[in-house]
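I have a structure here, written as structure tokens, and I will follow up with some questions on it.
Here the complex is missing a single protein chain, while all its other protein chains stay put.
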Amino acid sequence: MSALPEFEKHGEQEIKYTTCYMCACRCGIKVTVQDNKVRYIQGNRHHPINKGVLCAKGNAGIMKQQSPARLHQPMRRKPGTERGAGEFEPISWDEALDTLSARLQKIRETDPRKLAFFTGRDQMQALTGLWATQFGTYNWAAHGGFCSVNMAAGGLYTTGFAFWEFGDPDWDRTKYHMLWGVAEDHASNPIKIGLEKLKRSGGKFVAINPVRTGYQAIADEWVGIKPGTDGLFALSMLHVLLKNDQFDWDFLVRYTNATQLVVQTPGQKGDGLILRDEAGNPQVWELEKEAFVDGSQVDIKPALFGEYTAPDGRPVKTVMTLLAERYLADEYSPENTAAVTGIPAEQTERLALEMAHVAFKETIELDIEWTDSWGRKHDKVFGRPVSMHAMRGISAHSNGFQTCRAIHLLQIMLGSVDCPGGHLAKPPYPKHIPPGIKPAKECAPNTPLKSPPLGFPTAPEDLVIDDDGNPLRIDKAFSWDAPVSNHGMMHMVVTNAVNADPYPIDTLIFFMANMSWNSTMNTAEVMDMLRSKDENGEYKIPFLVVSDAFNSEMVSFADLVLPDTTYLERYDTISMLDRPISEPAAAADSIRHPILEPDRNVRPWQEVMVELAGRLKFPAFTKDDGSRKFSDYKDFIVNFEKEPGIGFLSGYRGKDGQSHLRGEPNPKQWEAYIENQGFFLYHLAPNQQFYRYANKDYLELAKHAGWVGKTDPITIEIYSETQQRFKLAGQGLYDGPQPTKQEHKDRLTQYFDPLPIWHKPLEQTRIDEDEYPFYAVNQRPMFMYHSWDSQNAWLRQICAQNYLYMNRQKAESMGIEDLSWVWLESHNGKIRVQVKLIEGCEPSTVWTWNAIGKQKGAWGLKPEANESQKGFLMNHLISELLPKKGDPIDNITNSDPVTGQAAWYDLKVKITPAGPDEQSAWPQFDEVKATPGMSESPDQLRYHAHKPVHLNRDIRDVLTRGSLDDEKN
Amino acid sequence: MHPAFSVILFTVISGAGYGLFLLLVAFHLAGIGPVMSHGELIAHGVAALGMITVGLMLSTGHLANKKNAWRSFMRFKTSWLSREAVFAVLFYPFAAIYGLGVLLQGHEVGPLAAVAGAIAAVLAVVTLFSTGMIYGCLKTIRQWNTALTPANYILLGVATGAVAFAAIASVFGNATAMHAGVAIVLLLIAGVLKGIYYFWISRVTGPTINTATTFNRATVRLLDTGHTAGTFLTDEFGYDAGKNTTDTLKMGVFLLAFGTPILVFAAILSGVPAIVAWLGLVAALAGVIMERWLFFAEARHVVRLYHGDQHT
């Protein structure tokens, strides 16, 4: 036996902890560095998010660090060259920042909204939002409007928390999990960890998705739904629950507005609003007193069902009555929904009843004492162990807001909201419904906004429109087009700015957003728009600034490029003021800090933001004497306070680092985070972990920590008065702003509803569905993050070309063969793609991986790379505006009419075989040029952090040791 | 399997060389056929050793790390490749002693040279057998994993050797009916065996995509191999010749490797000048190269099941 050599020289290695940023899941990583090279990136097993595991992307961090596409220095478009040609000349940081701050200064002094600042898949909205607020432009938003605002809004207007990053299934206790339209999501690792727990404990996993790959592969039951019909499916299950008298009566009475009374005066002002007393308290019918009482009191016995006449003579009904009347109707019976959803009636009924069984016959009881908001003590916590999670399969449809509400409604009926085994909130959620912030409406020179650019309207008064009802924001968020667009509408910015609709802008800053390619709808035309000039030969978007770390497709369109660092090279915070890394049972936030020194002339965007804020003398960044408050980003994070004691990082506050959640700035806060492996975890006591909408101890903590503004209980809104107010405005029955255009009136009356509705996705109402018979959707591949990872030498080996996947039997019936090329055509254009046949796809659906297709030459890829020669983008087919019909709706965004959520997955297409000389991807675009400083991408890679260690076996070993069979002989 | 040209040439040429050597020793020492002149003996010997040596040199052509080729003697205990190498090398000293005897003593070699020659002849066959077993022992490739494989290697080697033997003899005017007869018989047996082999591999047996994936009760289809481009595995095992090509080539094998040389020898027997044996040799070598190419091209490694083949 020869001994094994010493393989790793640990003495030469250093271990550092930070946060992964190969995607937005924000896992903790443990990085082994040797010789200023990364030896190994592994999951941090103490980290709340990933508990030691790491996904494929996270494991490929080394190759991101090696990427030939990394930008090297600040650059400006070469004078005399055209925008989009990708001709750049390097400039110094001083020059770059001087140019930019001079320009911004002028805008700020005159008309601040002429700066539009939009950010993509970043995790620093707390900072960029603050920056925009301080600058004084409401033309700011992050990517949420094209990403998943429907999920956020659907939840925040219903339960006070949401799917997306605001809640999690109780994976440890759930016995039944329904996953709606999720391929990967932001909780990439947590969902995988959770699904395994569920399966190991014998729970059932049901996946609702037109495609069976990824998570759906391991589903115990796959429901291959037709895209865009989930709302109807959910409401049909609700119908079954009602029919069989299966709902959580106690829960509905205690924690929701199900017992509140709704005024029933159709055609009159006030119709559909909650009956309130003078003080504004919602009224319920008290069964013992047989009288109307304030429904926010406790120890009353309100009627769940019933119709009454209010003291003022108006007829009223309980919310639950309205709900039951609506969903008991035949149109929601499984037999009647089957044709639309494609789900057999038997299955819809059985799934609903299975959930009822698990919720009500397998209830969990935990001996946890807790106190409710009214000070009453309880000695037990009850759990309905049915959980759900939903994401972009729901969100990316124009009916997604309503569908999301319908799914939450199912959970509410089952009583599985923030209870053991159900859907749990993650601090700082839940919040009051909706959160109390309203979008800023006014911009004035040299003045910060009065409130943040984004917020939560509850009535037409909150819209960001002028007196004539026209949009004020460049993306037309919070206008009649999409009143509740909480996250803005980034997908409309380029189109609107180029059309000067509502007005022209001066400077557009894109940070971390590939808006000329995969992150935009209608890619080819958007590229043209970015290049378009007015009659004077000036660019319609006069100045375009791009902050990117890599030579993406977007970079070529920049007038000024500010190169960022990689995630291993910078300080960063994942802040409690944003969407932190909390777990249901613990509040948590985290940081990044430099693991490697950048070898290029690049600066973190965080530093650039703070620097610009200082130069422009934003009040929050400037001392009374006019000097700078913060020397750099680190200093800013330590010392900035949003309100006394509340800053970007919630842990290790106070002079001694001992105050958590709230406390004075701690000059050694960064050091404390670094020492604690890059994160801070504040465990909630068992009595603070459930029913947090009405949990005294939790809400007091939440108020202390600044997560909520008041400790009042949060009443779950089955019935959304916000929705009704906008509907009334559409009906002309609202005391306050009302739309003047017929199309807006129609949209408000049709698509707003206080109880969830299902309607056909909008695109489908404006095209000939017989002509475009296929639904076309995308999925996130688990091993790629949007456009980022085609530059990753390891990840692109897994997939460098995407295909159009279609149901095998369907394809065969059309004579379409595996690997053949076809034309895919929508109302907005056509592309040529290669087909792969698959069993696991609903027959009328086709799909592909998102963002694999690349522009030739981008991302450090060679011109012959598969991504550009054979891969494709579905985006060309998707229009940012609704299909043209020659009516006023032609110019309305292709988005959810409630939230402005981009309706990516409403797309319908037709498929025709391509000709024999059409065997490649189309369209093709000009080659993206390398930028200064980039070196030629290598033809071979042999990455290693240290030399391989020889096994050094001696000759005797070689001669005598072969297989085990040898030994046995 | 990807047909590596160096391996094809190696096995064909050295195979013929070993066959030639075997016939030389048999005719010479066992006294079969006419007595050979000193010159003819040397010619046969040089040709045989030359073919063997060229073949062996070619065989290292496909090694990715030639500097370690010498290590291939190490695992004689378990590896047929190692055994082939050992036998191939072991062959040389005996062949050399025999060759030296022939060189110095002509036809009437002494007992030492004779015994060495006999041992070398046995080693030639053993080497051929080992070469066959390199392929024959692989359970991963059902087309190879049969006794027919080493039998084929030996018989094709000996048969092409016989053709070469006759061709060289013809130069010395010494090709007799015996030469022709032996060649015809060997070619016939080898041809029949090849026919049996082709029939045998056409019957599908062994692992399927179901046993490979462990899902035995329904149709299993590949959805994605997990890599867009080819890998070492697809390069090495992914070769697909197409049935038309292989069918055509099989006809070519029978025509060139067996049909033509047999006809040639039949012609010689019926009086055509023996020098046409060279035509037979060219045809036979071309035919066997085709045969060898097919041997690889038709071999379907079980890894292919993981890349979507339903069976091998």
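Residue numbering begins at 1 within each chain, and the chains themselves are lettered A and B in the order written.
We adopt the following convention: contacts are C-beta pairs under 8 Å (C-beta built on N, C-alpha and C of every residue); 3 or more make two chains touch, one makes a residue touch a chain.
Definition applied: contacts and distances are computed from a predicted model.
Peer 1: One chain of this complex is not shown here; going by its UniProt record, which of these names is it: "Ferredoxin", "Aspartyl/glutamyl-tRNA(Asn/Gln) amidotransferase subunit B", "Class I SAM-dependent methyltransferase" or "Sugar ABC transporter permease"?
Peer 2: Matching "Ferredoxin", "Aspartyl/glutamyl-tRNA(Asn/Gln) amidotransferase subunit B", "Class I SAM-dependent methyltransferase" or "Sugar ABC transporter permease" to the record, the invisible chain is "Ferredoxin".
Peer 1: Decide which residue listed in A:102, A:500 or A:959 touches the omitted chain of the complex.
Peer 2: A:959
Peer 1: Identify the residue among B:36, B:151 or B:212 that touches the chain left out of the display.
Peer 2: B:212
Peer 1: I'm checking contacts with the chain that's been left out. Which of A:73, A:139 or A:188 qualifies?
Peer 2: A:188
Peer 1: Based on the whole complex, identify which of A:797, A:820, A:844 or A:891 touches the chain you can't see.
Peer 2: A:797
Peer 1: Among A:244, A:309, A:658 or A:813, choose the residue that contacts the chain missing from this document, as touch is defined above.
Peer 2: Here the residue in touch with the unshown chain is A:244.
Peer 1: Mind pulling the subunit B residues that touch the left-out chain?
Peer 2: Per the touch rule, subunit B residues meeting the hidden chain are 1, 62-69, 71-75, 78-82, 85, 134, 137-141, 206-207, 211-215, 218-233, 236-237, 301-303, 305-307.
Peer 1: Just checking the interface: what residues of subunit A touch the absent partner chain?
Peer 2: Given the touch definition above, subunit A has residues 1, 4, 7-8, 10, 39-43, 45, 50, 52-60, 62, 68, 176, 188-189, 192-193, 195-196, 199-200, 202, 204, 212-218, 220-222, 224, 242-246, 249-250, 253-254, 259, 287-288, 295, 297-306, 321, 324-325, 328, 350, 353-354, 356-358, 360-361, 782-783, 791, 793-798, 800, 807-809, 838-841, 843, 860-862, 864-866, 869, 937-946, 948-953, 957-959, 961-965, 967 touching the missing chain.
Definition applied: only the chains that are shown with their structure count from here on.
Peer 1: Quick check: how many Å separate the C-alpha centres of subunit A and subunit B?
Peer 2: 65
Peer 1: Could you please specify the touching residues of subunit A with respect to subunit B in the complex?
Peer 2: Going by the criterion above, the answer is residues 213, 796-801, 838-840, 866, 958-959, 962-963, 965-966.
Peer 1: Considering the complex alone, what residue numbers of subunit B touch subunit A?
Peer 2: 71, 74-75, 77-78, 221, 223, 226-229
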